[in-house]
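For subunit A:
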Amino acid sequence: MAFLEFARGLKVTLSTMLKPPTTIQQPEERRVLPERFRGKHALHRYENNLERCIGCFLCAGACPAECIYIEAAENDPNNPVSAGERYARIYEIDELRCIFCGFCEEACPTGAITLEPVFEMSDYERGGMIFDKAILLDPPRPQAVAAET
Partner candidate 1 sequence: MAEDRVHVTIDGAQTEVPKGTILWEAAKDIGVDIPIFCYHSKLGPVGVCRMCMVQVEGMPKLTTACTTTVTDGMVVHTRSPEVEKAQRGVLEFLLINHPLDCPICDRGGECPLQDQTFQYGPGISRFVERKRHFVKPVRLGPTIDLDRERCILCWRCVRFTSEVAEDNKLILVDRGSESFIGTFEAEPYVSNFSGNVIELCPVGALTSHKQRFTFRPWELQQHPSICPHCPMGCNINIDVRDAQEVIRFRSRTNEAVDDGWLCDRGRFGYDFIGSPDRLKTPLIREDGTLRPASFSAAYRLIAERLQRVAAEAGPHSIAGIASPRLSNEDLFVFRRFLRDSVGSESIDYWPRPEYSIDSGDSAALQTLDSALTSIDRIDSAALIVLIAADPSEKEPVMELRIRSALNKRSAQLVDIGIHDVPLSGKASAVLRFAPDQIDGVLRGLFLAAAREAGSEEFAGARELLDGDGPVVLLYDDSFPDIPQERRRDALLSLAYMVDNLRERRQVGVIPLLTTSNEMAARDFGVMAPNDSGSVWGEPLVDRLLSGDYRAALFWGANPVGTVAGLTEAVEALDFVAVSELRLSETAGLADVVLPASCFAEKVGTVTNTCRRVQVFSEAVPAPGMARPDWQMLVELSQRWDNPLSYASPEAILADISGSVPGYAGRLPTSYRRVGPLGVAVKGGGVEAAE
Partner candidate 2 sequence: MTRVLSDEAVAAIQAERGRYPDPRSALLPALHIAQNEVGWCSADAIEDVAAVMELPTSDVEEVVSFYTMFYEDRVGSYVMEVCKTVPCAILGADQIIGHIADRLGISPGGTTPDGMFTLLRVECLAACHRAPVMQVNSRYYENLTPERVDQLLDLMRRQAELRRGQAREAPLPPLIGRVEAV
């Protein structure tokens, strides 16, 4: 009886030994991420370069982790930042607190914020993980390979 159990266990071990490994050599090797992977946030612009975000706080209101901080301000009609009357003067996401649920993306009425298939985020300090508008709008880090669509 005991032998039977032992043999069954060994079968699993031996058969796994013969399969190729699941782990890959990140970052030399890259995994193709699923299309709807929710990773690092990005803020977007319209074609005319105006920011999509209107500073409405809806994403911050939807966020269960309360990691989005926004301060809104009025656009200068002669030199607008976003389309409309209002824009986000400050927009910060604390990526360390974020649970990547995607609620912010769902709440946004203008499609300004999306979660990109990027998971490589790290820093030596916590402060660096609070992404501000500059980082979110124009990501400085090399983009990882995204799913081919």
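The candidates were selected such that all candidates are chains of the complex that A comes from, given by their letters.
We take it that contacts are C-beta pairs under 8 Å (C-beta built on N, C-alpha and C of every residue); 3 or more make two chains touch, one makes a residue touch a chain; residues count from 1.
Values in this document were obtained by computation on a predicted structure and should not be read as measured data.
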| item | value |
| --- | --- |
| Among 1 or 2, touch partner of subunit A in the complex | 1 |
| Contact footprint of candidate 1 on subunit A as seen in their complex | 54-58, 60-61, 71-74, 84-86, 109-110 |
